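Data block below; observations after.
Omission of a single protein chain aside, the complex is shown with its protein chains in their original locations.
Residue numbering begins at 1 within each chain, and the chains themselves are lettered A and B in the order written.
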Amino acid sequence: MNPLLDAEGLHKAYGPTTALAGADLRVHAGEIVSVMGPSGSGKSTLLHCAAGLTRPDAGHVGYDGQELSSLNDVKRSALRRREFGFVFQFGQLVPELTALQNVALPLRLDGVSRRTAERRATGLMDRLGLADKARSRPGELSGGQQQRVAVARALVTGPRVIFADEPTGALDSVSGEQVMEMLTRSAREAGAAVVLVTHDARVAAYADRGIVVRDGRSTERMAAR
Amino acid sequence: MRRVVAELALGIRLAFPSGRHGWLRTAMASAGVAIGAAALLLGASVPVMLDARQDRMLQRDDSVGLHEVPPGQTLIVASVDSQWGSNAVRGRLIWPESPAAPLPPGVPAIPGDQQMYASPALQAALAGPDGDTLRRQMPYEVVGTIAPAGLSGPHEFAYYAGYKRAEALVGVNSWRVDRFGYSLDDGEPRQGTYVVVATMLATLLLPIAIFIGAALRFGADTRDRRLAAIRLVGADSRAVLRIALGESLVPAGLGLAAGTVLYLLVRSRSADLRLFDVSVFPADISPVPVLALLVVAIVLALSAGLTLLGFRGVAVEPLGVFRRSTTWNGRLWWRLLPLAASLWLLRPVLTGASNPDEERAGIGVVLAVLALIPLVPYLVPLAARVLPSGSAAWQLASQQLRQNPAASTRAVTGIVVAVTGAIALHATFGAASARREVPDNPADPAYILQAPGPQTDAAMRARTARFESVDGIRAGTVAKYGLYGSPTSYASGHLVIGDCESLRQVATFDRCAAGDAFVVGDPGRSITLDAGKLDPAPGRKLPIPSGARPARLVGTDAQNVTFGLLLTSTPAAVAGVRPWFVETRMFASEDAPATAAGQLRGVAAEIDPLAMFTAIVPEYDKYASLRVALNLGSAVILLMMGVGLLLDVASRLHDRRRLLGVLAAVGARRSTVIWSVLLQAFVPLLAGLALAIGAGIGLGAVLMRLSQVPVTFDAAAVLAPVAVGSALVLATTVGVLLPAARRVTSTEQLRYE
């Protein structure tokens, strides 16, 4: 079976710093892949390249048969709206909007009417146990709640890949587990693949398989057992 | 389409934020737009205002020109326009020739003899201090008030007095009208006012744009980060711009609404304002509809344009905001281009060419002011480099200034431009008014009264004495007759009769005793009086007395009169002849009171209200109201710039509070941190003010050359705008920045990051 997302031979340098020096990442539909490695090894850069947020200096990123680097900003933005979801460590929710509006945001940006968008967002938040937080603003939520709202937002468009970069990085271990549990469970239910960047083995253990990035090179070891 | 609407709606939604900082941003931007919109609306109202005023002035116009109205249902009118302090007084003596005589606009009935209808402002002045002196000019009983329809504006001094004697003077000092509202010349073409207003709007636009820009930039970094977060969930770069535009619509809309309210407020208070004798009724102020629409469009376009401009050099990417750094070194040459262009335009003035083209010079001056704008950002890193590095505070500040000079100087630029303009204009007005306080020709008197009527030597002496009763005034009275000369030559001759003292004010001669005679130029063996009314006609002949000695006229007369005869007593041959006029010349000494002019006018009106009183020296500082306007204008602009600077510094402080918090946390002394913040505000300001002083003095010199005033500088004129500018910044900085800095440096802040 062809991988859904296939990043190959990625190179990326920021000035004198080499962030990636030939990294690969293959993600099949519906699977959860962890990306581990020491800090500064290039994990985030790999995720950014794979999601089309950063253009690699060399290498290819294929998604569903198309080359990401050949897409223009409009198309890549559309991909982010419809096919991808993102959960980052922090700072991704819009502080001026309520949790519900945040979750509905990708749909609204995609031209879905406000009513429909908020209905779908409400439904999803109900299922994820966030119903009572719908009217709160991010500033009024705990870190864990914010991350769960972010997960809901990543899921709301029914994406095929969710990119999670240290989603529990700013959380204590219990909230972290809650977020991970919710993320992996709902991704599996929705059939979405997850690229899970983390340096924490207990978080990586939620994945089906993992790769390691070290000094900008990825080592993809044995598949899921 | 739906997406675009959703994006704009999202933007609007984002402008109504939670949290104090977000509100502040919207409020500040709205306030900026409001001030701008109000100023523009007022500008748009100027044509209507001037038109309304002009209309009323045309409605009451009674100048028939050379046309003579035959008697009938007519009113006799005599003009007794005068001056009271800085107020022009429009006076009319009227007398009806028929019960159906036309009524002047705003006057309900023809006043009886020695009664008058006066404008509210005139009545107030008559009731005010020194009103008695003023009353001597119009010693008539007030029987009513002129309605607004008969006034150019609420502050106009005007009266219509019933004056029976005017009947006798028709054709000499009074004339007939059969209606009011003659319009001989069609006034100035109306397009003219529109051009002026367009220029004004354009001039207003720069400070308004700077201010709105500063207001919109307030908290822009927070907004950019938020937009990056939205970009991550799938907004493309165009969508982000649309969201930002939607966001800017809110302050634009709120600002327009608040600006309209502000405009209405100013409008309702407008009766209290006046400029150059122009005062307006609130009802006169209403914007030209097209211009009002234009204002709305301008404000929206301005805030949209400034929002988009804010994204120049900024890339909002899903992963964050990237600023393309700009190199500030080695690109001085294009910053100097406008300056070079302006110098080229001003070259004729600078090199002292005899007849510089005023328009070219005007453009040059404006360009020179604008040329400062690109220079300031260059100046700041230069100053940061040149100043010796010493304290830790300065090290911090200078790094920041060098790295981002544009941000540090945006608001300062406005101040520099405003201060430069203010210095140049202040200095010029100062020099101009200093010069104008003496007559053009030192031998000319300060005031001249030219009264018609018969004369006798005794009456003339009495008149002199009446005027000399005013403190500080020396006077002399002579009778002047026109001489009939050769009609082909332009030479004009005078016969002047007066006592020795009075003649001495008119001419120079060796000595004088009663009975002496003097000749001016070469009148020949005899002179002929001019008996014509309009066209010269020969009148009585008078031989030149033997023993007449030569004399030379002084002052302006020396240029206009080529021949004549001066006599110390009236010869029999002339006794029955009416002179052209009896002229009293008044010289004011240094210690003459400021009210002398008013008193002299009063004396003159008592002698004959229809006599012509001319002030050769202005009775008041002509430039005073201009200076007031300039002060007001520069104060408003400086205030706007000050607030802009405040916004700028506050938002930069906000953006860096993490860094500052860290510094404070690692043990930097609070004073170090605060000093670095202060230095960041002050160094650009000081550099800018230094530039402004230089440029302002240069421009002032150019303007003085242009208006042919000797180039002199008054320290106060130069330093006042500088002092005001820096005081403003000092006040805003110390008043608002310090508490903010204190808050920021408390390590508490770190917890929220």
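Note that in this section a contact is a pair of C-beta atoms (placed from the backbone, for glycine too) under 8 Å apart; a residue touches a chain by one contact, two chains touch by 3 or more.
Note that contacts and distances are computed from a predicted model.
Undergrad: Tell me the UniProt name of the left-out chain, picking from "Amidohydrolase", "PadR family transcriptional regulator", "Xanthine dehydrogenase family protein subunit M" or "8-amino-7-oxononanoate synthase".
TA: "PadR family transcriptional regulator"
Undergrad: Please identify which of the visible chains the hidden chain touches across the whole complex.
TA: Hidden chain contacts in the full assembly come out as A.
Undergrad: Out of A:G22, A:P38, A:G123 or A:G191, which residue would touch the omitted chain in the full complex?
TA: Spelled out, the listed residue whose C-beta touches the missing chain is A:P38.
Undergrad: With the full complex in mind, choose from A:R55, A:R127 or A:R202 the residue touching the hidden chain.
TA: Touching the chain that is not displayed is residue A:R202.
Undergrad: Considering the whole complex rather than only what is displayed, give the residues of subunit A touching the chain that is not shown.
TA: Contacting residues on subunit A, toward the hidden partner: 34, 36, 38, 181, 185, 200-202, 204-208, 210, 212, 214, 219, 221-222, 225.
The rule is short, and it goes like this: only the chains that are shown with their structure count from here on.
Undergrad: Nearest whole angstrom, what separates the Cα centre of subunit A from the Cα centre of subunit B?
TA: Those two chain centres are 64 Å apart.
Undergrad: Considering the complex alone, what residue numbers of subunit B touch subunit A?
TA: Of all residues in subunit B, those touching subunit A are 2-3, 6-7, 9-10, 13-14, 16-19, 22, 225-226, 229-239, 317-319.
Undergrad: Under the stated contact criterion, what part of subunit A meets subunit B in this complex?
TA: Contacts found on subunit A: 48, 53-54, 73-74, 76-82, 84, 86, 88, 91-97, 101, 105-106, 108-111, 113-114, 137, 139, 153.
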